[in-house]
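Below: one structure, written as structure tokens.
Yeah, one chain of the complex is gone here, protein chain that is, but the others are all in their spots.
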Amino acid sequence: MMSDSTFLPQSGLAQLLTELAAGHRIIGPQVEQGAVQYRSLQGAAELPWGVRVAQQPGSYRLQRQGSERAFAWANGPQALKPLLFAPRESLWQVVKTAAGLSFSETLPPPERLAVIGVRSCDLAALALQDRHFLQGASPDAHYARRREQLFIVAVNCSHPAATCFCAASGDGPNAVSGFDLLLDELDEGFLLTPGSEAGQQLLAALSVSGVTPAQRQQVEAQRRAAAVQQRTLPSSSLAGRLLELASSPRWQQIAERCLACGNCTAVCPTCFCHSEQEVPQLDGEGSEHLRQWDSCFSAGHSLLHGTPLRADTAQRYRQWLTHKFDSWHQQFGRSGCVGCGRCIAWCPVGIDVTEELHALCGDEA
Amino acid sequence: MSQFNLPHEAEVVERIEESPTIFTLRLRLADPAVHAAYRFAPGQFNMLYLYGVGEVAISIVSDPEDEQMIAHTIRQVGRVTNGLARLQAGDRLGLRGPFGRGWPLAQAEGGDVVIATGGLGCAPVVAAINYVLRRRERYGNLIIMQGVKHGDDLIWCDQYAQWAQMPDTQVLLAASEGGACWPYHVGHLPVLFEHARLKPESSTVMMCGPEGMMIAVCRELLGRGFSGESLYLSMERNMHCGRGKCGHCQLGGKFVCQDGPIFSYPEIAPLLGVKGL
Amino acid sequence: MSERREVTIKVPLLTRVEGEGALELRIREGAIAALQLRIFEPPRLFEKFLEGRGHEEVLDIVARICGICPVAYQMSASHAIESILGVQPGPWVREMRRLFYCGEWLESHALHIHLLAAPDFIGFKSAIEMAAHHPAEVKRGLRLQALGNKILRTLGGRSVHPVGVRIGGFTHAPSRESMAELLQECREALPEAAALVRWLATLELPDDEQRFVSVALHHPDEYPLNEGRLRASDGLDIGIEQFHDYFRESHVAHSTALHAHYFPGGWAEEKVGVPYLVGPLARLNLNFAQLPQAVRDNLATTGVRFPSRNMFHSVIARAVEIHFALLEAIRILENYAPSDTPAVGVTPRAGVGYGCTEAPRGILWHRYELDGAGKVVVATIIPPTSQNQARIEADLKSSLEQLGLERSDDEIRLHGEKVIRNYDPCISCATHFLRLKVERD
Partner (left out) sequence: MKPRVAVHKFSSCDGCQLAFINAGEALLQLATLVDIVHFAEAGYADEEAVVDIAFVEGSISTPQELERIRTIRANSKTLITIGACATSGGIQALRNMHDTQQWVEGVYAQPEVIALLADSTPISERVKVDFELWGCPVNATQLFAVVRSLLSGVTPLLEQETVCQECKRAQTVCVMVSRGEPCLGPVTRGGCGALCPAVGRDCYACFGAAPQANTAALAEQFAAQGLAPEAIARRFLFINSHSEPFHSEGKKWQGEGK
């Protein structure tokens, strides 16, 4: 695939952003509140130049390395999920009149977004969310509205974090599809690879040159190096395996450490659970029906006849891990984990899914 | 926007008190064109929306060929159902649906239909019973078995008595604690199998009730030579969206709202009886 | 009505005040035999449980003394503790604290004027009833109150018990966008504030000239909020750390709030102290010249003059301070830029420090003693309401006599309530707990 790549010098990044800005609002990585986050991007200067990220279970710290790169960090706390599957949004409204109830849909206003800096794990997660929200008898209109408008500039990971295991899950570190344009970052510029018609068109507007053999070699080495990661998954597929371990004592052990806070599910780029909520006006004349992210760790998630079916944290943790790594296969034909490691880093007490899986399956990490 | 995402306005045409805590709402969709186009299968459910309060999943108990009304029998258990209970004829509510997969009534044609229910008022099977009774010629025997914990828990006594009068229909009732005047059988539901005229090779069994009870029934019937494929269970999980998106109703890899709520035994056998799944 | 009647008037529960208190009055032979403003708000003993807490916890604790003026508590405590730790947070923090305080004045004053006081002057039981007849005025008041709350939320996360402050400054710097939005709203509200002053001046306020000592902070360059020296209208001019040399509290049986008195010659020298006034009227009386010209010009059109001895001018003083607070907020917001260091770091050390700032109801004085680990050893907090309490009782006595004790019970009761409410007493603050020396009459 590198065969149709071209080279854009670092100075050309501004041009790339200008071209993108012509038809889109650009979302790009920026340092905010001590983390690399996707925010509205005004220009290349706002990118996290020289920023790296050290991640460990329960810990995320920025490091300034003074390098000349803008994308030398591994992922931040959020993936594309909040951009498409909003944390909280209105689904419909209803007004009460003398004549009766009048319902109307509240779709998000159309907006063309271009996201730059997307990692391969997040593309894999996006593909999964696409399947969940867009397929089936009742595609999700809110998600669809945002998804149609999305332009993706992906970047191959050059500096995975210690929490990353996309190589083990098979979702990275190098992107193969799902983007409009792909960047490989080098000190002096970027290797550009188009992934769609729209990406091709954008490329055509840029002042690019051919890729030198040295650059090609450097990119290849970088891609290989990024694939060397510390964390692994159990060697054979987990489809059907975790359910069989439903009565393992390990769940209780995890529950002693787990806070049931739901941070893992919130940062997970594939988790789709949400609850619906009614927000009536005080005067009783209208009401709004919202949805917001929910978590299998919350009591309300499994509420049945007034009591949670999954009564304790052991059962809730088991639901999270079993769904993600086992039942997902039945639902979507693959695991629900894309190896981004967010649930490991952003768990306040540093519970590590890869460690738990190895322990449950009885094999060494 | 589809009928699955946005509620349609519906009017309560009639409210029937079934017991102090169970009532039936007969509804008509406010827009005649929408009402006319509305189609469902027995065992499917709607999301009923109580204005300003929220939505709940409720099975449809009316006959699919009844073009006049969509009926729901609801038990008051909490916030929304208590609120729905106060609705009167003429009141408005919202309705989304139908959702899910219904009973295998087409497949059951030509054979016996065995209904096994436990607990209090099991609305989903009422739809199946009424369906069969209205198309009596297409089915063999209809065996209705209901188990309750205590004799006093039995509701719809008249209804059972009425069904018992129908041709080729057997109604069997059991209570684990019968009490002095309980005229029927005493014990858990499977005690009724001794008395039922069961034909394992040509029956379809439709079950509804607490999971523990359904597991016991399945085990017993498999022991009596029923095939797993002939057993159907109606499952219940927390539900918000009804369309397989919100994730609340997951049971292993199944979304109860769209893959169910009716499942054949082999589909979910490994998931049954696992606590907290 | 007979001059010789003996009546007892009780207002068992004062309404439209913050916190719960009662008034008891005994008139014998045409004279007031006993008059007690009873504050039965149970003591919540904050000063005691501050002991042993870390300095970093103090702001979250003292905020809870009062839901209406938590910022005042946080500010006085910040200054006191920072003086012990020897930190000076710098100009950005200073400006943001002024803005924060403007928010609280705006919210508290607008609340008092419209929801608590104005119904008295117009003749309604509550603002809710008044709103039916004077919707424009009431809604204007609610808007000003809401704007004050919004300023508090922008800096503090929420308006009651804000969470955005810490010793050394603020936990975060608000975004440019949120501050620009505030600026816009303040500008829009400015004419409303000016109109409020003019409207209040048209109301028929009782004419109640009294003799009293005003006490407030004074700052050479600005209208006082966080900083200044303590001044009294009799010429006293001291540093805040000298407060206890001139002002002392005592416990009276009918109240859980302590009464404070002013000892003009110094507490060590004198036996008997005098009541004194703190709050908007006292502030304005001592700081009129510090007000921006626009505020003074607007006031000039009304004919109301400060310094004033009419206690009922307090409500106008509050409106004037709303006008000032908005102008000040606009000035600060116009120059806003986010800071990378919204707070300076602190290192614990032992010492004693004082803080005195102008709460909406008047000076709020704090004294802390910290140990080497930065934990509180002793805390003393003197809220404005306990300082005003002796003054309220004196005022009641004189106002009721002026009204005429032969009036009907209802009239006397109503007027008494009106007088009390005019001080905007914050009874919830009745937490002060005297620890050192107690005087017995």
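So that you can tell them apart, the chains are marked A, B and C in the order they are listed, and the count of residues begins at 1 in each.
Note that in this section a contact is a pair of C-beta atoms (placed from the backbone, for glycine too) under 8 Å apart; a residue touches a chain by one contact, two chains touch by 3 or more.
These numbers were taken from a predicted model, which means no experiment stands behind them.
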Chains on display which the left-out chain touches in the complete complex: A, B, C
Given B:Val34, B:Val53, B:Met69 or B:Ala196, the one touching the chain that is not displayed: B:Val53
Contact partner of the left-out chain, one of A:Pro48, A:Gly178, A:Pro234 or A:Gly262: A:Gly262
Selected residue (touches chain absent from view) among A:Gly12, A:Pro48 or A:Pro77: A:Pro77
Listed residues C:Gly30, C:Pro43 or C:Pro307, member touching the removed chain: C:Pro43
Hidden-chain contact residue, picked from the options C:Leu25, C:Cys66, C:Val215 or C:Val315: C:Cys66
Chain C residues that touch the omitted chain in the full complex: 13-20, 40-46, 48-49, 53-54, 57, 60-61, 64-68, 70, 107, 111, 115-116, 119, 125-129, 131, 138-139, 142-143, 145-146, 149, 156-161, 163-164, 166, 171-172, 250-251, 253-254, 256, 426, 428, 433-435, 438-440
Residue numbers in chain A that touch the chain omitted from display: 32-35, 37, 58-61, 77-78, 82, 87-88, 256-263, 266-267, 279-284, 292-295, 298-300, 312-313, 345-350
Where the unshown chain meets chain B, residue by residue: 50, 52-53, 78-80, 82-83, 86
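Just so we're on the same page, only the chains that are shown with their structure count from here on.
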Category of the chain touch graph - line, ring, star, complete, other: other
Inter-centroid spacing, chain B versus chain A (mean Cα positions, whole Å): 40
Centre distance in Å when chain B and chain C are each reduced to the mean of their C-alpha atoms: 65
Distance from the mean Cα position of chain C to that of chain A, given in whole angstrom: 51
Where chain C touches two or more other chains at once, by residue number: none
Where chain B touches two or more other chains, by residue: none
Residue ranges of chain A touching chain B (in the complex, touch as defined): 91-92, 94, 96, 100-105, 132-133, 136-138, 140-141, 243, 246, 272-278, 280, 284, 287, 291, 294, 296, 300-306, 309-312, 314-315, 318-319, 323, 326-331
Complex contact set, residues of chain B against chain A: 1-2, 4-9, 11, 30, 49, 51-55, 77-78, 92-94, 236-238, 240-241, 243-248, 250, 252-255, 258, 270-271, 274-277
